[in-house]
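Missing here: one protein chain of the complex. Every other protein chain is in place.
First chain written, first letter: the chains are A, B and C, and each begins at residue 1.
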Amino acid sequence: MRAQTPVLLLGAVLLTTLAVRKAPAPAAAGTVSGTVTFTGTPPKMKPIDMSKEPTCASQHATPVMTENAVTGPGNSLQWVVIYVSAGEQSETPATEAVRYDQKGCQYAPHVAVMEVNQPLEIYNDDQTSHNIHPLATTNAEWNKSQPPGAPPIHTSYAKPEFIPVKCNVHPWMHGYFAVLSTAHHTVSGADGKFSLAGLPPGKYTITAWHEKFGTQTQDVTITGNETATVNFVFKATPY
Amino acid sequence: MTPALAARAPAVPARTGVWVAVLAISMTFAAVAAAMIGRAGAAPDWQQFRLPPILYVNSVLLMLSSGTLEAARARLKHATPARAIGGSASQWLALTLGLGIMFIAGQLLAWHALATLGLFLSTGPASAFFYLFTALHGVHLLGGVIALVYALHRVRQVGPAAAGALGAAALYWHFMTCLWLCVLLLLTIRL
Amino acid sequence: MGKLLAGLIAVITVVSAAIFARHIWWMPPDISVHGSGIDHQLGETMISAGVLFVAAQLVLAFFIWRFADRGDARPIRTFPGGVTPMVVIAIVLVGAEVAALSLVGTKVWAGIYQAPPNPNALRIDVQAEQFAFYFRYAGADGKFGGTHPNLIDDGNGNFFGLDPANDTSARDDIVAASLVIPVNQPILLTMHAKDVGHAFYVPELRIQQDFVPGLDVPLQFTATRTGKYEIVCTQLCGLGHYNMRAYLEVKTPADFAQWLKDQAAQQ
Partner (left out) sequence: MPDTPRPPLTQPRETAAKVSELKHVPPQTFMRKYVFSVDHKVIGKQYLGLALVAVCTGMLLSWLMRLHLGYPEVAIPGLSTVSPNGAPGGVMTPEYYLSLMTMHGTIMVFFVLTTAPFAGFGNFALPLQVGAEDMAFPRINMMSFWVTLAAFLVLVAAFFIPDGPPLSGWTAYAPLSAVGKDAGPGQGMGQTLWAISIALFCVGQLLGALNFITTTLDLRTKGMSLGRLPYATWAWFITSVIGLIAFSVLLPACILLILDRVGGTSFFIPAGLVISDRLQPHSGGSPLLWQHLFWFFGHPEVYIAILPGFGIISQILPAFARKPLLGPRVFIACLAAIGFLSYTVWGHHMFLSGMNPFSATLFSVPTLIITIPATIVTLLWIGTIYGAKLRFTTAALFCLGFASVFVSGGISGFFLAQPSIDVQLHGTYFVVAHFHFVMGVAAMFGIFAGTYYWFPKMFGRLMNETLGKVHFILTFIGVYCIFMPMHWLGLHGDVRRYSAFTDEYMKGDIPLHKFITVAALFTGAVQLIFFVNLIYSRFKGPKATDNPWQSTTLEWATTSPPPFDNFGGHPPTVYRGPNEYGTPSPSGDYAPQFTPEPAGR
């Protein structure tokens, strides 16, 4: 009895230290997964006419469509950012760079998710000049031209913000930077599915953000290695 | 003092210079006036407002100053022994200066009055042109004040010999008065 | 030295004049109804101006050659007849030239820019923005929807700021990035700029017109030859000015109708 106490204490200490280590933690680590769908009629995505920029137009066999409300089979909704907005322990910041491409006069990916102060590298893979212009409000706003073959732009953002990104040369080019203060984030795929892995036991608030349909939050509790299912349903309007 | 100059009718470059300046300044104000009329016609966003009444007080002050300036010149012209009446001439000049400075102060009060009404430079085209006109005229009048200070100094120093300088300064000052009256007229018509 | 300069002037004059006369670099072929007037006017001016140019340069060259100071005691000679006849001739000749040019030119100009809007012209709404042109067709109802700058959203292709949610006439408006027109039909463009000044220029069409922010500028023309041509911006509008461009596609009426149908389906 008296001998067990220190052991328990030790165990508790171990557990806590494990818990605060960066995910994926080897011990107890749950997963939140689910699907993002919509109800109602979403706006119709329109084809983009790039004929003004032949070097880009030639890269696309079929015309590129606008991407601000991309839907899939079963009313699934793509490009929704899902992340832990509350209940998370302290994290060591991510150091690997996020790559953002300007390719075929499109932004790839349409929504780039990054942590605060995580390095961001912007590349111009086209044979034309781009001028990338993130319309930041809480962070510093800037715009830089990248002629063909110019070196990549290295930057990062200090404060969490959803930043619309536009090209000052090609009006149809639009995307987003999602700057988050969490390591647990993902983006819904073409089928609307997502999964946040490596969540240590605890109560979490999961937030889903869509550029057109706004944000939703749900609370979820992780006790061990289980996979909790969280589904988001957005209300879509045609215009 | 070149013999060549002595040979011809006495030329007073300062006076000619002021006439040239009058031409240039008139042109500047004409341009702003043209801009104002064009701008008023360009869009329906021209909202009228009542001019602050103090402007009329200022106008009277400025006209008075022109009068006192003439008085000073008269004193200077009829001065036989330079020292004797030159003094009173400089008093009249000082009075003119005072009136001029009062005018500028009055203009600032007019700005304050407008600001209290919530009319600022960026509020609308009408207020913008009001501030622009008054500021432009004020700056040019400050030039006149400097000229008067200089003329005062000259009168004290060389007496009647300063007639040339004073004449030029007076010409400029009277022009400023006329200019202000024209501006006021334009503003009352437009605003 | 004088002989060298005289020779230089002569050579430069002859070579330049020849290149102009041989049309080695010249305007692309005209595809518009009004263009022939412009071409004629330019041709006339080219001839008269060319004659003046060659004459003046060669006379200058000859005098430079002829009247060098050879150290001899020969007295200088004044220009025959003095200045008066020269001035009179200059005023008469150039004056007549000027009168003729402006008389004819005014008619051509008026034909393009002062012609009353043709009632059965095809109306197309043009918006210039940094750095592209967008063209709007009225659609099935033949009515253009109202534009609301605050609704402009390039991201989802709402370049004109239409309000389809509340404005039914806006729903069927057709927005395209190329100007597609039927051949031999009068076109009436209504030009407006979204952000800064731009210009609409099609060399083959012999037409150029500025977009003035805040104004709706009308522009009329009729294309007479089918094909694909480039519309370029000639008013400095920012960093992308050099590749602000769109295509003008002149189609047969049938092709045009088909194209319009396809576009309507995509909107």
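In the analysis below, contacts are C-beta pairs under 8 Å (C-beta built on N, C-alpha and C of every residue); 3 or more make two chains touch, one makes a residue touch a chain.
Quick caveat: nothing in here was measured; it's all calculated off a predicted structure.
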Q.
Need the list of shown chains touched by the one chain that isn't shown.
A. A, B, C
Q | Absent-chain interface as seen on chain A, which is shown | A | 128-129, 131, 133, 135, 143-147, 149-151, 164, 166, 168
Q. When the complex is taken as a whole, what residues of chain C touch the one chain not shown?
A. 1-2, 4-5, 8-9, 12, 16, 19-20, 24-28, 37-38, 41-42, 45-46, 48-49, 52-53, 56-57, 59-60, 63-64, 67-70, 74-80, 82-83, 86-87, 90-91, 94-95, 97-98, 101-102, 105-106, 108-110, 112-114, 129-130, 149-150, 152-154, 161, 194-197, 199, 201, 203, 206-210, 212-215, 217, 230, 232-243, 245
Q: Using the touch rule from the top, list residues of chain B that touch the missing partner.
A: 1-8, 10-18, 20-21, 23-25, 27-28, 31-32, 35, 38-39, 42-46, 82, 121-122, 125, 128, 132, 136, 143, 146-147, 150, 157-161, 163-165, 168-169, 172
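Following the convention adopted for this analysis, only the chains that are shown with their structure count from here on.
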Q. If each chain is a node and each touching pair an edge, is that a line, ring, star, complete or other?
A. other
(Q) Just to be sure I understand: the centre of a chain is the mean of its C-alpha atoms, right? Then which chain's centre is nearest the mean of all of them? (A) C
Q: Please name the chain that ends up farthest from chain A once chain centres are defined by their CA atoms averaged.
A: B
(Q) Distance between chain A and chain B based on Cα centroids, please, to the nearest Å. (A) 66
Q. Using mean CA coordinates as chain centres, what's the chain B-chain C distance in Å?
A. 49
Q: Send over the residues of chain B in touch with two or more other chains.
A: none
Q: Could you pull out which chain A residues touch chain C in their complex?
A: 43-53, 66, 68-69, 128-129, 131, 145, 164, 166, 168-172, 174, 212, 237-239
Q | Residue ranges of chain C in contact with chain A within the complex | A | 129-133, 154-157, 159, 163-165, 176-178, 238-240, 243-247, 266-267
